[in-house]
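Only a single protein chain was left out; the remaining protein chains are all shown in position.
Per-chain numbering from 1; labels A, B, C, D, E, F and G assigned in written order.
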Amino acid sequence: MAYDYEKSIRPGKLPHIWCPGCGHGIAMKGLIRAMDTCELDRTKTALVSGIGCASRLPGYMDACTLHTAHGRAAAFATGVKMANPEMTVICVGGDGDGVAIGGNHFIHACRRNIDMTYVVLNNYIYGMTGGQFSPSTPTGAKASTTPYGNPDPIFDISKLAIGSGATFVARTTAAHPREIDKLITQGIQHKGMAVIEVLDDCPTTYGRRNKFRSVVDMMKELKKNAVPAKAAAKLPAEKLEGKILTGVLFHDTEKPEYCEMYDEVIKKAQGA
Amino acid sequence: MAYDYEKSIRPGKLPHIWCPGCGHGIAMKGLIRAMDTCELDRTKTALVSGIGCASRLPGYMDACTLHTAHGRAAAFATGVKMANPEMTVICVGGDGDGVAIGGNHFIHACRRNIDMTYVVLNNYIYGMTGGQFSPSTPTGAKASTTPYGNPDPIFDISKLAIGSGATFVARTTAAHPREIDKLITQGIQHKGMAVIEVLDDCPTTYGRRNKFRSVVDMMKELKKNAVPAKAAAKLPAEKLEGKILTGVLFHDTEKPEYCEMYDEVIKKAQGA
Amino acid sequence: MAKKVALLQGNEACAMGAVYAGAKFFGGYPITPSTEVAEVLSIELPKVGGKFIQMEDEIGAMAAVIGASLTGAKSITATSGPGVSLKQELIGYACIAETPCVIINVMRGGPSTGMPTGPGQSDVMQAMWGTHGDHAAIALVPNSCQEIFEETVRAFNLAEKYRMPVQVLFDEIVGHMRERIVFPEPGEIEVIDREAPTDGPDSYKPYDATKGQIPPLASFGSGYKFHVTGLNKADDGFPTTKASLVEAEERRQVAKIKDNVDDILKNEEYMTEDAEVIIWAYGSTSRSARYAVNELREQGIKAGLFRPLTIWPFPEKRTAELAKQCKAIVVAEMNLGQMVYEVDRVSRGECVVVHEGRVDGEPVNPGQIIGKVKEVL
Amino acid sequence: MAKKVALLQGNEACAMGAVYAGAKFFGGYPITPSTEVAEVLSIELPKVGGKFIQMEDEIGAMAAVIGASLTGAKSITATSGPGVSLKQELIGYACIAETPCVIINVMRGGPSTGMPTGPGQSDVMQAMWGTHGDHAAIALVPNSCQEIFEETVRAFNLAEKYRMPVQVLFDEIVGHMRERIVFPEPGEIEVIDREAPTDGPDSYKPYDATKGQIPPLASFGSGYKFHVTGLNKADDGFPTTKASLVEAEERRQVAKIKDNVDDILKNEEYMTEDAEVIIWAYGSTSRSARYAVNELREQGIKAGLFRPLTIWPFPEKRTAELAKQCKAIVVAEMNLGQMVYEVDRVSRGECVVVHEGRVDGEPVNPGQIIGKVKEVL
Amino acid sequence: MSGARIEVIERNCKGCSICAEFCPKDVLEMDVFLVTVPRPEDCIKCMQCELLCPDFAIKVHDE
Amino acid sequence: MSGARIEVIERNCKGCSICAEFCPKDVLEMDVFLVTVPRPEDCIKCMQCELLCPDFAIKVHDE
Amino acid sequence: MAERYEIRFSGAGGQGLITAGIILAEAASIIEGKSAVQSQSYGPEARGGASKSEVIIADGPIDYPKATIVDACLAMTQEAADKYAVGIKDGGILLLDDDYVKRNPEGNFQLYRLPIMRMAKTDIGREIVANVVALGAMIGITGVVSKEAGEEAVLRKVPEAFKELNKKAFNLGYEKSKELLN
Partner (left out) sequence: MAERYEIRFSGAGGQGLITAGIILAEAASIIEGKSAVQSQSYGPEARGGASKSEVIIADGPIDYPKATIVDACLAMTQEAADKYAVGIKDGGILLLDDDYVKRNPEGNFQLYRLPIMRMAKTDIGREIVANVVALGAMIGITGVVSKEAGEEAVLRKVPEAFKELNKKAFNLGYEKSKELLN
C-alpha cells in the first residue's frame, strides 16, 4: 500500500523548497519508484543536475548527488560516466537548464549515446528565476519577459533528442504518475542515452500569469491534452492539434553505447 | 561563359589561404553565384562566420563581413538580423564551428526560424587546428585525436537542423557545384531559417590520414556516395548504406518567421 | 512643469536609464538578481521600436549584443557573476573589435552559483582581468537608484565615445532596493552617439588611427562594406600577423583609455579635506561608509570617504594623493579583498592600507567599518 | 641503466608529465597552440586504462573534468586563452566544490581569437581574477620542456593536496619548441594522491573543517553518498544561506592557500646576491632574461634574475626583499603589463619598478631587456 | 469495500489541494492550508492522492 | 565543335589537379605545381574545370 | 541616526507584504516628499517561505539602506514573528495577527494584536487585501505618514475596479488600530 519514499530521501530534508503544487515533487516520487524497481545501489548511482528548481531534486535523494552549474549537467555526467562506467548516471533538470543554456551538452550526449538517463522536468518556464520564458514556453503565452505574449516558437524536446541521436526517448506528464516511473525504469534499463520528458507545472510563475485558476486546472489540462503515441498514430492530424504525445516515442537498440566504444579504443591501445 | 567571380571578391585577397584542393573554395564559388542570382545588395548583406578554415570565407567577400568567435556565428547573426531586419544574413562556417562548439546557437536559431541562411561547409574534421575529429567525423576514421579510430557516433547535421526547427534544409557536396548555388539560392529566397549542408573535403588533415591518395579521390567518393533524396525515396534501405542524401530534405512554409513575430510584439507594445 | 518621479528598484532604474540613453537592443539570459533589468526592457524597448531578445545562454546574449551594435543599435545586456564569467571570451571580442556595448552586472554572493539572492562585490577585479589577453576596461559602480539611472546613461556614452564594452556593476542591495527617482527631461543629461565616418564607403577603414585614437565606426546596412574580426588585425580590419601592425593596434586600444582617464574617472569625496583616515568604498558599501563617517565625526574622529564611481580605469592619482595626506585607508568591500590591492599598490607604503569586508550575504554595515577605523588609528 | 631521454615539444612533455603524475582522464576541446597536449594524451591515456574524451566545447570539457575527478580519477584539460575564458564559470565551480584538476593554458597572442600561432603571456592576471566571486588560485609557469614535465606533475600534486584547480601556463614558444627530456624513473618525483576520508560513509562530510583545513574528498562510486554543489554550502555539502556558515567556508577556502604559500611557492634566482637591478621574468621570457643577465654581467652591470615558477599565490615576500635590496626591478613579460602590478604593489616604492613587454607575436628578446636595464640605471 | 487509514504528514503538506481534487470518492477536504480526511470510509485505495501529492504529505495505509 | 580559350591564373593555381582529373576531354595536364592546357581545341566547354577549381584559377572563355 | 524611522512588514510569501512596504515608501517619498528606501529579503534564488519587507523613512538622505534598529514591526504569521520580530528597538512597536501568531516574541515592545487576516476575509470579504488592512493599521499606530498620504498611495497602486475595496481595507485597518491606541 503506502509507498516508502522516505528510505530514498536524505533524513531531515523534507519538506522540500518547492512551492505548493509544484509538479517537480510528483516527478521525484516517480523517479524514486523507478530507482527502486531497478534496484539501484545508491552508492553506485549518480544523480546529476544543473541549476533551477528542478535541479534541486538530487539534493533530497540519498545517493551520489552532483548539483552542477546551470546547463552543464549532461557534461558533468559524461565525465562521471566515462571515468567510472560502473556508475548508473541519471540527470534531472528543468527545460531551461536542459535545452536553453544546456542545449549543446544535451544534444552531444544524445549524439554519443552514452549510457545515461536524462529526466527533463519540463514546466515550460524558468521557474527559479521568477518566470521568464523558456525554449518550451508556448508561443503567445505570458511570461515575465514576454509581457506582450511569447514570440518564440518552441522546442519539442523529445523531437530534439531524437534528432540528435538519443536511442530511447519517451514523454509523459505529472498527471500520469504511474507512467513516470514506468518510462524512467525503461530508460534506466536501456543501454545508451535515454531521455524522458515529464511535462509538469509551475503554478507560481507560469500558472498565475496564464490564467490558470489553480494548479489543479494545470494538472487537468495536462491530463486532457495527453494522447498515447500509439493511439495518436491512428488519429487524423486535426485531432492532434495542441495534443501531447506520450509514451515511448523512439527506441533504437542498434546504435552502440559510447563507453563500450571507448573500451574498444583501450583494447586497441593496449593490444598495440 | 567564364563566370565573373572577381567582382564579388575584395581586391587583392586572392590567392586565398586554403590548401591546394580544399573544398571550401568550390563552395565559395557556389555562394557567389547564388548571391548574384538573388541580386543581393552587398551593402545590405551580412556574411557571418565563426572561426576555422571555412570561417575565413567572408573575409574574401565584398560585403558586410563579420568574422566572430569560434562557434558564435549564429548568435552574432541573430543580433544583426533582429537589429536590422533589412539585411540579408548569411552564415558560413565549418562543421566544428557550427555544430560542435556552436551547436547551441545553431539549434536555437533553427528553433526561432529567424530569416537567415546558414551554409555549413562540412569537411568532417577540424581543419584549421590540424585535424582533430569533429562531431561529423565518420566513426572509425583517423584524426589527430583518434589514433585508434574515432569512437564517436556522428551528427547528421541536416537531421539536427530539422529536429531543431529549421524550415528549409538541404544538402549537397563539393563535387556537385551547380547544386550548391541552386540550393543556396533557394535558401536565401526562403523566408526563415535555411540550412544548407555542403559536404566538402580537407585533403590536408583528413585525406592523408584516411588513405585518400589525393583530393581527387575524395571528390570522386563524394560524387559516388551522393543520392538525390527523391531517388532515394524509391530505393531499399540496404541500397542506401553509406550513401549521402542530397537535394532539398525539408521545406516548411507554415512556421512564422521570427522577426515578423517580433513585429507583432512591437505593434502590441505601441498599440497599448 | 513638475518632473516625473517614481519609486523604482535599482534594476528598474537601470532599464529606464538605458531607454533614456537611446538603447535599441537588449540581448540577455535571465539570472538572479538582475532579472528586473530584462523584464522592464522587455516592456519598454518595443514601445520605442527597439528589440528585446532572450537568447539561449549568456554567450549567445553577448554575441547578439555585439552583432546588433554593429548595425548601429545601442545595445545592452544584463547578468550576474556566473553570466559575466561566461561572457568573458566575447567581452574580449568587443574590446578588440572595438564595438560599443553596455554590460550590467548585478553582483550576487560567492563564486560559482554561490548565493544568488545575496549581495556581493566580488566581481570587481574580474571586470578588469576576466578576459584573456591585453585589453582596456571601463567599469562603473553606482550606489543609489538615481545614480544607477545616470551611470547607465554614462556607460552608454562612454561605450559609444570610446568604442568599447563598458560594465556597470552594482550589488544586489542597490539592485533590488527602491528609492525615489527623478526622471531627467530629454536632453537634460547629455547622450552621446558614436561618431559617424567622414570617409566614403570606398576609402573607409574601421581602425584607421590617422582618424584619431578612436576611429569612427560605420554601421552594417548603412552603405559601408567592411570586415570585423576577433583576430589581431590591421587598420583595414583584416587579420594580420605583421608584428608592427599588431603591436600598434594593441597599444592604441589600451592607450585610448589610459590617455583619457580624466574624462572617464568620476568620484565623490565626503569630508576628506582634513581626514586622518579615509574610508575607500563603492556601491552599497559606500553608503554604510558615509553613515560611518558621520558617526565617527560625531565621536571626534577625523574620518572621510572616497567613493569612486569609476573603478576601471583605477582612480590612481587621487588615491595616491589621499594616501600621502592620511594616516590610514580602510578599503571596505563586500568581498575578501579586491580593490584593496590597487589601493595598496598606488599608496606605495605612504599610509596604512587595511581591508574590511565580508562574504556572508550580509551588507558591510557601518558598525564594522567604525570598528576597523578605530582599530587602525 | 641509462634513463630514457627524448627530444620533445613542451606540449608533448606536458602530456607525458600528466601520465607520470597518474592522470586517468582528459576532457578537452582542441585549440592552437595547445593541441599536441591532447593529441599525445589521446595516444597515451588508453594505454594505461585512462580515458580521453573530446567534448563539444571548452565548457563541456571543464565540466567533464570535474565530474571525472569526483569519481577519483586525476583529471586534466588543456586549452588556450579563448578556451580559458570560456571555462571561467566552471573554474569557480571547481574552487568552491574543492575538486582537484589541472588546467593547461598554452598562451597565445592577443585578446579574443587574437594571434593563435603567436606566443603571449597575457593571461597571467586572468589566472587569478578570471572567475567571478572570491576564490584562491594556484598557477605555475615553467620555462623549459623538462620543467613543463616536472611542473605538470607538481600541478597534479598541488591540485590533489589542496583540493582545487591548478593552472599551468606556458607560452607558445616553450609549448612548441623541442628540447631533450630526461624521463624520471617511477618514484623519482613524488606523486601525491588526494587524502582518503577516515570517516565511514555515514559520518562523512565533504567539507568538515574539523578534519583540517583541507578536508578529505571521497570518490563517487566508492561507497560514499554525498552532495556536491556550486552554491555556498555548509560543511555537509548542502546549500545554506546561513551567514556564519557561508563566511566560514569561503574564508577557509582562501586561507588554505594563504596559510600554505611556502609549500606552494617555488622560484629560481640567478646572480641576485649582489644585484643592483633585478629582472623579474617567467616562462620563455625568463630565458631571454637569463641571457641578458649574462651579457650585462660581462659588461660589468650587476644584474640578476628572479624567476617565479609559481605566480599564484604571488611570491610577495621574496619580491619585497629584493625590492629593498636593489635599485630597480625590470618586469619583463610578453604583454602590456600584468604581473608588474603585483611587483609594483609589494615593492612599496622601495625601488623603481618598470615594465618591458611586447605583444606583436615576437618573443621579448635579450636585447630589449638589456636596453631597458641600461635605461633605468 | 472497507475504507483505509489515510495519513497526512502535516509538516509536509502545503495545502495545494491536488489530492482532494483528484480523489474520485471525495474522501478529502481542504482546510485552508491543510488537507483533512473527513470520509476515510469511502476510500477505494486508488492511490491517486498519494501518487499525485508533490510533497510526500499523504499516505494511504491498509486497515 | 570549336575549342575554347582556357585561361589559367597562375598566381592562384595551387596545382591540386582537380580540373585536369575531372576534365572529360583530357584538355588539361599538370606540370607539378601548375596546370597547363595542351589541348584547348578538344574543349567542349562543359565548365567542369572552372566550376570545380577551388582557387579561382581557371576560366573557360568563348573563342 | 535620530531622524531615521524603520518599519518592517513580515509574513508568508504571497501575502503581499512587499507591496505594503512599497506603498508605504511611496506615501512617504512620492506623496509626502520625505526620503524613503524600501528593501526586501529573498529565499533561495527568487522564491522562499517567510518574507520581509523593510522601509526606512527619514527627512534627510538615507545612507545605510538596511534596518539598523527597527522602530515598528508587523508579523502576519508565527514563522515570521519568530524569524523577523528581532532587532526591534526598546519600546518599539510590534503588531501581530491575532489568529496566526500564537506565541509572542521575546522582548520589550509596545505589543498590539489585530485579527488582520480575519478582518480582511470577513469584514471586507477578500483575503488578498489583508496587506492593505495591515498597512492601514501600521500607519495608524506609527503615524509615520498621514492617513491621507497612505490612502492616496494605496489608490494609486490599484486598478480602478479595486479602488473601493482597498480603500475600505485601508480605512478598516486604520480605524481599528486607532481604537487599540485608546
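To be clear about the criterion, contacts are C-beta pairs under 8 Å (C-beta built on N, C-alpha and C of every residue); 3 or more make two chains touch, one makes a residue touch a chain.
The shown structure was predicted, so the numbers you read here are calculated from the model rather than taken from an experiment.
K.L.:
Which is it among D:Arg290, D:Arg345 or D:Arg358 that touches the chain not included here?
P.N.:
Missing-chain contact among the listed residues: D:Arg290.
K.L.:
Check each of D:Gly60, D:Pro100 or D:Pro116 against the chain that is not shown and name the one that touches it.
P.N.:
That would be D:Pro116, which touches the missing chain.
K.L.:
Can you tell me which of C:Pro100, C:Gly114 or C:Pro239 touches the chain that was removed from the display?
P.N.:
Missing-chain contact among the listed residues: C:Pro239.
K.L.:
Using the definition of touch stated at the top, determine which of B:Ser49, B:Thr129, B:Thr172 or B:Thr246 touches the missing chain.
P.N.:
B:Thr129
K.L.:
Tell me which stretches of chain D touch the chain missing from the display.
P.N.:
These residues of chain D touch the chain that is not shown: 5-7, 32-33, 35, 116-117, 173-174, 176-180, 284, 287-288, 290-291, 294, 363, 365-366.
Going forward, only the chains that are shown with their structure count from here on.
K.L.:
In whole angstrom, what separates the CA-based centres of chain C and chain F?
P.N.:
Computed value for the inter-centroid distance: 59 Å.
K.L.:
On a C-alpha centroid basis, what's the spacing between chain C and chain G, in Å?
P.N.:
Their C-alpha centroids are separated by 36 Å.
K.L.:
Which residues of chain C are in contact with two or more other chains?
P.N.:
Where chain C meets two or more other chains at a single residue, that happens at 32, 35, 43, 46, 56-57, 59, 82, 89, 93, 112-113, 116-117, 229-231.
K.L.:
Which residues of chain F are in contact with two or more other chains?
P.N.:
none
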